[in-house]
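Removed from the display is one protein chain of the complex; every other protein chain stays in position.
On to subunit A.
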Amino acid sequence: MHKFLRATMLATSLVVAGGAFMTPAFAEVVYNRGNSADPESLDPHKTSTVYEAHILRDLFEGLVMQDQKADVIPGAAESWTVSDDGLVYTFKLRSGGVWSDGSPVTAEDFVYSFRRLEDPATGAEYASMLYVIKNGEEVNTGKAKPEEMGVKAIDASTLEITLKAPTPYFLEMLTHQSAYPVNKAAIDKLGADWIKPGNLVSNGAYTLAEFVPNDHIKLTKNAKFHDAANVKIDVVNYIPTEDRSTAMKRFEAGELDSNDDIPTEQMADLKAKFGDQLRIGAYLGTYYYAIKTDKAPWDNPKLRNAISEAIDRDFLAEKVWQNSMIPGYSMVPPGIEGYSPALASFAEKSQIDREEEASKVLAELGYGPDKPLKMEIRYNTSENHKNTAVAIQEQLKPLGIEVSLLNTDTKTHYGHLEQKGDFDVARAGWIADYKDPETFLGISRKASGNNYSNYNSPAYEAAMDKAAAAGGKPEERLKLLSDAERILIDDVGQIPLLYYSYKNLVSSKLKGFDENVMDVHPTRFVSKD
């Protein structure tokens, strides 16, 4: 009790003093940041989700980073040059860049980190991110030694990376957490415990102070960070907010300053209650249905197109998703500079015309009341996935398509898809890892593990290869990628339904939490009144 009283008195006197002199300079600025899930790991090489990305972006600094607009800015590297053939990147590291333990960040650190990511023994989920580096894939699949990878330290502050093929989005890729450096000395000394609070040596704007699973992750400002003078938030607490309704109440009560998701079913109420603090906008992600393109009757592109055409996407976005999603007609969502997505041919038509066309095609193919078309939609557990499937079931019914629904939990769902199990149509989604159409178009390539549709089109493969070969000419490449997408969309290799939106709840006290299509908000650019 005494302790409590003393603490209260101290706190009161501090507040009074702060108020009296208007100089609360010594008061810590704490940012309580709601994050939908705890990270799987804080080891950048063992993570895969955006929930980790938010935290790791504060802890570590890659060669390049993203600013509050998600544009590429210098990170641990202050400058770089690219060879004329687009294959060799030479990075000049920031002079005076240090780890949180005071040791310098060297080119050797990046060599070690990139090799570690690809080393099969690491078991990195996102190893494929740096497959673009020469021998990256070979190392990861055990066909080459880590030393044979195309990363070389010319001297302590010069790093040379050699790519397999020109990759115009390589810098964008380097902003991903899997390309962050890790501290060799700490890992050698502590083994698996190197990521624990007190042990973790990082080179970003913040350092790890506490990690209580399912409760909070506390990061404190790293005084040794090169831009520490401009970092306004002293402490950021990442608070897992699994229960979105609770998160809304905690935000309202001031326990959270922001949250990265909302319960969409309460959209109207939330808008009324929070006004401008509710921020919804285009996010680089596509919600689509995979359709088994190599199985009858779905192997007929005309039939696939009719089904896709008959789905009322406006209804899905408006009624099912309460406008937290945007009707989608392409695999690549809008928002990538210089790229125009290839929209489905029926995108401009009215829904009535679309349905008419679709039923004509179905009749041509011999389907009708006497010979109904049976189709099963598989989806993973979620209220909204269910409602989407049910709406589509209803929309296809007038066309004589009998849709049945099959719900399984997420692990069963993706286990089934990845093991190429049998299905007709299955729900899937894709969120961009980096700002380039490649990330969305790659998943429909023949060899991709994510090509659940088994889409296999020589024309598409050729078009994608052609775009890759034009790597040195960005404008031409984007044009060629768009041509490739045109093939995919006309073929209905996948059925795009909706584009994702980010859904942030941001206190009006926060500044610098800027909106962008990657939904990236580094805490170092945020301030709190």
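Convention: a contact is a pair of C-beta atoms (placed from the backbone, for glycine too) under 8 Å apart; a residue touches a chain by one contact, two chains touch by 3 or more; residues count from 1.
In the analysis below, contacts and distances are computed from a predicted model.
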Self-check item: Protein name, per the UniProt record, of whichever chain is missing from view ("Oligopeptide transport system permease protein", "Putative membrane protein", "Peroxiredoxin" or "4-vinyl reductase 4VR domain-containing protein")
Solution: "Oligopeptide transport system permease protein"
Practice problem: Specify the residue from the set A:Lys164, A:Lys224 or A:Arg250 that touches the hidden chain. | Solution: A:Arg250
Quiz item: Looking at the whole complex, which of A:Val403, A:Ala428 or A:Leu441 touches the chain that is not displayed?
Solution: A:Ala428
Quiz item: Per the definition of touch given earlier, which of A:Lys221, A:His413 or A:His521 contacts the omitted chain?
Solution: A:His413
Self-check item: Candidates A:Ile239, A:Leu278, A:Ile326 or A:Ala389 - the one touching the absent chain
Solution: A:Ile239
Quiz item: In terms of residues, what is the contact footprint of the unshown chain on subunit A?
Solution: 38, 40-43, 46, 48, 120-125, 127-128, 140-142, 195-196, 211-216, 239-243, 245-246, 249-250, 252-253, 255, 408-418, 428-430, 448-450, 452
